[in-house]
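Only one protein chain is missing from this complex, and each of the others stays in its spot.
Lettered A and B in written order, each chain numbered from 1.
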Amino acid sequence: MKNVLATGLIGLSLLVSGHAYAEPVKIGVITTLSGGGAGLGIDMRDAFTLAIKQSGNKDIELVIEDDAQKPELAVQIAEKMIQSDKVDLMTGIIWSNLAMAVVPNAVAQDVIYLSPNAGPSALAGANCHPNYFNVAYQNDNFHEAMGQYANQDYKNTFILAPNYPAGKDSLTGFKRFYKGELAGEVYTQVGQTDYAAEIAQIRASGADSVFFFLPGGMGIAFMKQYAQSGVDIPVMGPGFSFSQDVLPAVGDAALGVKNSATWAKDLDNEASREFVEAFQSEYNRLPSIYAAQSWDTANLILSALSKASVQDKEAFRAALKEADFDSVRGEFKFNTNNHPVQNVYIREVVKEDDVLTNTIVGTAFEDHKDAYAEQCNMQ
Amino acid sequence: MSTALLIEQLLNGLQLGVMLFLMAAGLTLIFGVMGLINLAHGSFYMAGAFACATVAAATGSFWIGLIASLITAAAAGAIVEMAVIRRLYERDHLDQVLATFALILIFSEGTRWLFGSFPLYLDIPPLLQGAVPLPGGGQYQLYRLAIIGVGIVVAIGLYLLISRTRLGMRIRAGESDREMIAALGVDISTLYTVVFALGAALAGLAGALVGALQSVQVGMGEPVLILAFVVIVIGGIGSIKGALFGAVLVGVVDTMGRFLLPQALMLVLPPSQTALISGALASMLIYIVMALILAFRPTGLFAAQP
Partner (left out) sequence: MRQIVTREAITNAGLALLLLVVPLAASVMDEPFYVTLATRITVLALAAVGLNIALGLGGLVSFGHAAFFGLGGYAAGILATHAFNAQPLFLGIQATTSMPAIWLVAVVACGLVALPVGAISLRTSGVYFIMITLAFAQMIYYFAISWPAYGGQDGLSIYVRNTFPGANTAQPLPFFLICYGLLLLGLALFWALGGSRFGAALHTARQNATRLAAVGIAPFKIRLTAFAISAMVTGLAGALFADLNRFASPSMLSWHMSGELIVLIILGGKGRLFGPVAGAMLYVLFEYALGGITERWQLFLGLILLGVVLFARGGLMGLVAGKERYG
């Protein structure tokens, strides 16, 4: 009996004194791997698994599941990961509405969630949580940057977005920094694929510029139809509609369009160059911004694991909050509400060797913070 | 609001309607002749778009892609009919709904397996790029006019096919009395396969034409499918004429609703509310129209069968 106890004690002391990263860590990744939105989830997963693989950390176990872009299914998978797989950390969700379904419950059960994409305003303000870290952006950020950029050249902008919360956040974000007049403000139907009616309105509105936020297939359809219609009012938008996953489908219609994002593959830093090279050689395609954010999420987790044990939530949260990793986005820190403080850039779509991609042409904000942090009562 | 803008929006509504007609014609034909509800009709639309995009990318020609889309969709239709659908004719609508619902899952994931998860590129052919002037000072995109033209040609073609040919005679006979055509020695199962493949080919054509305007991606058929169902229910199930009328009605109501509702609401509501509320109303509008029509004409406007 004594021996058993002694062995136990030795084991325990080894555990305490040993390196923090020598213990097994389970990370649950819920992302969209089937259906129309699967491209984004696949980029997320590929970058994340690649970063973990490159770290050589054998103690990390990934549990990856497909949410099919359905909130109910995402909730069920999250429950399974928390209750059955007993994961220490969770990440992976692409869409705001799925994040809203999963995150409040997960963090309430003392699981740390790191968002590699999607930053609904509801989770950044009064409902912020110490277990919730957003490694991507707050939903308004890209749109705010476009509003700031529009002030340079434009006085009369026509703005449109889908009629759902992220769409409203988008136009609110744009208007927060834009000082000119609005030639029109239109909310389109979610999932709408024909924009002839809106384009006709734009043509007739006398606008000097168009700002649109239409993620996924909606943006592809809008850009193609806009270019085909022959309307020559300049368009601009957040980087989502000009990301590496959709550019091939938009085609040359996107050439020259200014868009905002926190990263492009030509961003001048060592981490970004390494990331692009690693991703390209592993998967033989250019990484999207979703891949970049996911890569950062993985490296943030790795950095925290080298400082603290995931079992000690308090210490681990503190280690995460230090954000002591080489972000592909350059300078990166967390604000009081665990959302990023980072630069937002203006990019332009260009063609390199017959491949459409983005190049950075300016900086809209330096060390930009989101507008909701004040409503969050965390320190 | 200028006349030119109004005309342009009406044409946009017409173009959407014509596209819906290509979908709805096949659906209503399949229901009229075989009595089958086909939820998987949107999958043929998707198949057409993917075939066109792939072949156009490989050959550099939209036109070869268009032919490929017709062949692919027709072939997919014929295969599905022979493998699955013909076992469902004698079943009730419930089994048909479930089986074709299952086919949607199979088609969507199968397409993703073959073509990957990223949307494909398809542009309108150089011949149809550009715009034509409209009376009143506006202009309208040539390609969209061409789609309207294709729709009119298909409508006339279907009319001639059904009223003037042997195949059409059999289709009409099939609609009125299924036992009788068997008694006349017509090979029913071939007739059914042909009708199903014809419907699928029309859906594939619509997919390819629209693929050049939109994004070619998995799941693109589903929103169109629901609209096409609205169309055939408004028009009267089984009636080609009804499908044409319903399609144009839905296309015009939807487009004009999105265009005119904000302007109408602007008169009675503060501007901050207008955009949101008109957005909500515009997206419900066609369903409201459908409910109203069915409330007064429970079998649609041009029901083929009483």
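By definition in this document, contacts are C-beta pairs under 8 Å (C-beta built on N, C-alpha and C of every residue); 3 or more make two chains touch, one makes a residue touch a chain.
Quick caveat, the model's predicted, so the values are computed rather than measured.
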{"item": "Sole residue of A:Ala166, A:Val186 or A:Leu214 that reaches the chain not shown, by the stated touch rule", "value": "A:Ala166"}
{"item": "Residue, one of B:Ala49, B:Leu66 or B:Ala99, that touches the chain absent here", "value": "B:Ala99"}
{"item": "Touching residue (missing chain; options B:Thr54, B:Thr72, B:Thr255 or B:Ser283)", "value": "B:Ser283"}
{"item": "Contacts of chain B with the absent chain, listed as residue ranges", "value": "31, 37, 39, 84, 87-88, 91, 93-95, 97-99, 101-106, 108-110, 112-113, 226, 229-230, 233, 237, 276, 279-280, 283-284, 287-288, 290-291, 294-295, 298-300"}
{"item": "Residues of chain A (touch criterion as defined above) contacting the omitted chain", "value": "33-35, 65-66, 68, 70-73, 75-77, 79-80, 82-84, 96-97, 100-101, 104-105, 108, 120, 122, 127, 163-166, 168, 187, 189-190"}
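Here is the rule we go by: only the chains that are shown with their structure count from here on.
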{"item": "Distance from the mean Cα position of chain B to that of chain A, given in whole angstrom", "value": "36"}
{"item": "Chain B residues touching chain A - in the complex, by the definition given at the top", "value": "1-2, 5, 8-9, 12, 15-16, 108-109, 112, 117-121, 123-124, 129-131, 139, 141, 143-144, 210, 212-220, 223, 255, 258-259, 262, 275-276, 278-280, 282-283"}
{"item": "Touching residues (chain side chain A, partner chain B) in the complex", "value": "33-36, 38-39, 42, 163, 168, 185-191, 193-194, 196-198, 200-201, 204, 216-218, 220-221, 224-225, 228-230, 245-246, 248-251"}
